[in-house]
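Shown here: the complex without one of its protein chains, the others still in place.
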Amino acid sequence: MLLVQDLKVYFVSDSTVARALDGVSYEVRTGETVCLVGESGCGKTVSALTILGILPQPPAQVRGGKVLFEGQNLLDLDEKELQKIRGNRIAMVFQEPMTSLNPVFTIGDQISEAIMIHEKGGEREIRKRCIKLLQDVGIPSPEERLKDYPHQLSGGQRQRAMIAMALACNPDVVIADEPTTALDVTIQAQILNLFRELKQKRRMSLLYITHDLGVVATIADRIYVMYAGVIVEQGDTAHIFHDPRHPYTQGLLASLPTRTKRGGALHTIPGTVPDPAYKPAGCPFHPRCQFAIDNCRSQFPGMCDYGEGHLSRCPVLYERARPPHGAA
Amino acid sequence: MKTDQKNFVQKKDIEGPSAPQESRWQEFWRLLRRNRLAVAGLVIFVAFFFIALAGLVLTSGTSPVFDPAMVRLQEKLRPPLSAPRVEDLRPEEIPTLGIYLLGTDDLGRDVFSRMLQGAWVSSTVGFVAVGIAVLIGIVMGGIAGYFGQNHVRFNQIFVTIALLAGAGLLMAGIIVLGIVFLVVGITGAALSRQWKRGLLKGRLKPWDKVFFARTISIDTLIMRLVDIMLCFPVFFLILTVVALLPASMYNIMIVIGLTSWMGTTRFVRAELLSLREQDFVTAAKALGVKDWRIIFRHMIPNAMAPVLVSATIGIASAILIEAGLSFLGFGVPPPHATWGNILSDGKRFIFDAPWLTFIPGFAILIVVLAFNLFGEGLRDILNPKLRERY
Amino acid sequence: MLSFIGRSIIQKIITLFFVMVVSFLIIHLAPGEPSQVDPLNPKFTPEMVERFREAFHLDKPLHVQFVYFYRDLFTGKTVSWKDNEPVLKKIGERFLNSLPLFIVGTILTWTLAFPIGIRSAIARGGVYDRSATFVSYLLYSIPGFFFAYILILVVVNTFHVPVIGMKTFGFGDVSVLHTVMDRVWHLLLPSVLGATVGIAVLSRYVRSQMLEVESQDYVRTAKAKGLPSEQVHYKHALRNALLPFVTMFGLILPGLIGGSVIIESIFSWPGMGRMAFEAILARDYPIILSVNFISAVLVLIGTFISDLLYMVVDPRIHL
Partner (left out) sequence: MTVRRILIGAPIVLIIFLLQSYFWVPTYEQQSKGNPQRLTEYITASSGDAAILNPILSADSASSDIESMVFEGLIDYDEELRFRGRLATSWEIYEEAFFYVNEETAIPQVGKADASKIVELLKRAKTGDIAIDVTVKASLDNIREIAIIPSRTFTVTRGENKAKFKIHVSAPARIKLVLNEVDQDLFQNLSRILGKGYFSSFDGRSYLRVDHDVGEMKRAEYAREILPAIEHNPIVVFRLRPNVQFHDGHLFDAHDVKFTYEAIMDPKNLSPRMADYEPVKSVEVVAPLTVRICYKRLYSPALGTWGMGILPEHLLNDEALKAEAIERGKDPEKFTMRQSSFNRHPVGCGPFVFQEWKSDQYIMLDRFADYWEGTPNYRRYVYRIIPDPLTQEMEFYAGTVDMYNVQPHQVERLKHDPTYQNFSGLSFGYTYIGYNMRREPFNDRKVRKALGMAIDVDKIIRYVLYGQGERITGPFVKQTDYYNHRIKPITYDPAGALRLLAEAGWRRNKEGWLEKDGKRLQFTLITNSGNDLRKAVLAIAQDAWRQIGIDCRTDLLEWAVFIQERVDKADFDAVVLGWSMGIEPDLYQMWHSSQANPYQLNFVAFENKEADDLIIKIRQEYDHEQQVAYCHHLHEIIAREQPYTFLYVRKWTAVLDKRIVIKETDAEGNVVYKKITPTKTGTYTFHFNKWIKLPVAPVFSAEG
């Protein structure tokens, strides 16, 4: 359905070149929920924006790779064609419900606007669809809510409205960029349940971007772990959680506070995420990796296949765990 | 693009190479250099400043190097770069550089030296006028922004009016009434100070409540004052006052300054209102820092960005206003020359001596343009919201 | 809402009263008095000057004059001292002359400035943005009368067409269409001249305001919804950037009164600006004070309207 191949996006300012995406490839098949996981600043939001082509071009430059959607490379399309796809075939839900809705228009206007752009329809007919959409996303008494302004809704309701807006033209793919981060936990759970129901009802694929491994566990079919603009590990949720094959993924999982490690000191990964403009050579994780060897410092690691779509970009661990489970 | 890689590997406490530390100034220069127009503006701004300085040095004093006021009637309306007719000139009348760089005006005065003096006078008019405007703007804006909430009490108004009226009457010669007012004012002041220290606890009778009732808040007071000032069409206010005061360079500066502080007040007040909500202000209050120190030490520097921008553009418009006033005959009076009054004196000779109009005209154009472009560049850089964001 | 309207009306009236007092004081305390008599013509004697002072109540104490003046103003009886014309009729006449200039100038300024500003905000730092900034500051920096003279010289020398004044003289009696078109032609230069400066300033404000709004998240959402770029910028972004312009719009009404003294005197256009300027020179107190009073009323109405407009433009604000 949606295939990102070796995407390179650099941010050029007069003195530095920040390599936000250094050749990222991932895929979202129809009806599947794919999770893109990584610490903030690793480039996951940039990749989402690049797919939709709404990355502010002056500072950013797409330096390579393709974004194939139903065989078409979105990067080659001009603005007119891209507009037909945005919101209609690929929709996006953003992180900040507080600022992502236009404060001066009512919820009804902003949702019906999405419909009117892509499909013809009478005034009343669109209104009915909006009300139905608001019901789907679980907003109580939708007729009144239509007339409300964003500042009159709570954070959770606003995020639901965002989702309703995204689903307005029942797109094939929905990209959700950390939709629950700004919400408190109880609302977060409701939104996640909503996403799961919508996925079953509407047979749409979901690209879920987050840094919160807990959320990934509950919703993802497949997972891509990103670090410093590069996919370091990908695979089914089970593989990643139970059999992580990349030191960074292992570090992430180790620092998750679960009931079993009550009282003990949490494991932390030393150091910080490198500045995209001053990335270390070789494997970007090597300064913080405990298994790093000289080779890691000079040679940029390739992907090692552990079978069943479980790949990891760490040859050192690949060597150590020679017999892959069930793979050839 | 060679990225200087300082890759060093230390065991556990590994610090990846991070961006070299940039001081605020370096960052400012980097951003400024990107906007070539602003840089051009800055260069002309600095050049104009030095010309003005040179103008001050070279043209003032009893026997200046370039004498702007030297009248040589026989050398009238000579085109630029023309050599003086030495034979009928007295020795001290020969221009210093030997030729008239920018020609002579209708009284034979060397336009080059007048432009030098004009540069100094025009820039002082600009800087001082904007200085006054910014100063008043900051003080009024600061008060309105920070103390906006608390209200002016009736007794405070009563005391101030009594004292003012007393002083006024005394000056006007009505002694008896003047003294009565002063006494009333002083007792009122004493009473309110006691009230402030809460000494009058029990003895507040009903009419006392009226006496100390709260009237209007400081913010509305100042904002209404701004409205009053805005009600006067600016140009007329300047014209009326300039036409009626004895014309002098300093009056013009003061008048332009006094009629353009409203913009700055609004900027500063808006900034302060938003800053007041910020946590660092409440933190400073929690630390027991005094109000005035919070305003001028913490809040005003943050509000300086828009003020600085409107200052640079203010200087430009002050020069333009002075030129407009000279056109109507109310600019800086002779013998001081400003670019404005050279231009308006020269307009009569537009057919006979076009350089008398075009030289000052373009000079004003270039300098004012430079100020504006630099101001615009400044606005882009200093405004955090406009900074580059990924 | 009603309490706001009530409160602000009271405040405005108090402000108006202060404006009346302050302007009255400024004019009367300033040196120089109106004199119908040309002091340099030897035939005029001091008793004449004295008699005029009584006729204009100038010999009475200030507060009595204040009452006299504003009583006449409100009953429409004030008469200009220069030529005994009722002030309101005279201002009305001049108002009609200034109106076309003001309308054309405002329309041009408030329509062209937005596309220019928005376009340079979108392509920030691009060629269009840099050239638009340069040109608009160029227009703003030229001293007004210098620019007017050059414009007149160019048009008169290349087209040999009269430009000065409100209509062409020596035109003979021609069809109504000719006279109308002739008035329109005379309107062109002064209003375009006024508008260029207006467009220059306003487009800079639009640019900086739009830049601030463009970086907001909801603009990105709008793009994500697949809206055409025009709708993104002109609907979503512009609506949010309108707030400061509403206040500015409130303040341009007195521009109608101010007009531009310089443009009007160069184009010998009998507008409000020139009348007020000549009134100041001739110390024609009734005209000065009436013009001031009307401009104060306009400013207060303007600010009142812009306060109301706030709520229409930005639902978050409710007074």
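In order of appearance the chains are A, B and C, and numbering begins at 1 in each one.
The working rule: contacts are C-beta pairs under 8 Å (C-beta built on N, C-alpha and C of every residue); 3 or more make two chains touch, one makes a residue touch a chain.
None of the values given here were measured: they were computed from a predicted structure.
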item	value
In the full complex, displayed partners of the excluded chain	B, C
Given B:Pro64, B:Pro80, B:Gly131 or B:Pro333, the one touching the chain that is not displayed	B:Pro333
Residue touching the undisplayed chain, where the options are C:Val19, C:Leu73 or C:Ile266	C:Ile266
Hidden partner chain, touching residue among B:Val46, B:Val71 or B:Leu97	B:Val71
Chain C residues that touch the omitted chain in the full complex	31-46, 48-49, 51-52, 55, 79, 82-85, 90, 93-94, 104, 107-108, 111-112, 114-115, 149, 152-153, 156, 159-162, 164-166, 168-173, 177-178, 181-182, 184-185, 187-188, 191-192, 228, 230-231, 234-235, 238, 265-268, 270, 274-275, 281-283
Chain not shown, touching residues in chain B	62, 69-71, 73-74, 76-77, 106-109, 243-244, 246-247, 329-330, 333-335, 345, 347-352
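The definition used in the following text is that only the chains that are shown with their structure count from here on.
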item	value
Longest centre-to-centre distance from chain B, chain (CA-based)	A
Chain whose Cα centroid lies nearest the overall Cα centroid	B
B-C or A-B - the one linked by more C-beta pairs in contact	B-C
Euclidean distance of C-alpha centroids - chain A vs chain C, Å	54
For chain B paired with chain C, centre-to-centre distance based on mean C-alpha positions, whole Å	24
Chain B residues counted as touching two or more neighbouring chains	34
Overlap residues in chain A, where contacts from two or more other chains coincide	none
Residues of chain A touching chain C in the complex	49, 52, 54, 58, 79, 82-88, 91-92, 94, 96, 99-105, 113-114, 117-118, 149, 151, 162, 165
In the complex, chain C residues that touch chain A	124-126, 216-218, 220-229, 231, 236, 239-240, 313-316
Residues of chain B defined as touching chain C within the complex	34-37, 220, 224, 227-228, 230-236, 239-241, 243-245, 316, 320, 323-324, 327-328, 340, 343-344, 347, 350, 357, 361, 364-365, 368-369, 372-373, 376, 379-380, 383, 385-386, 389
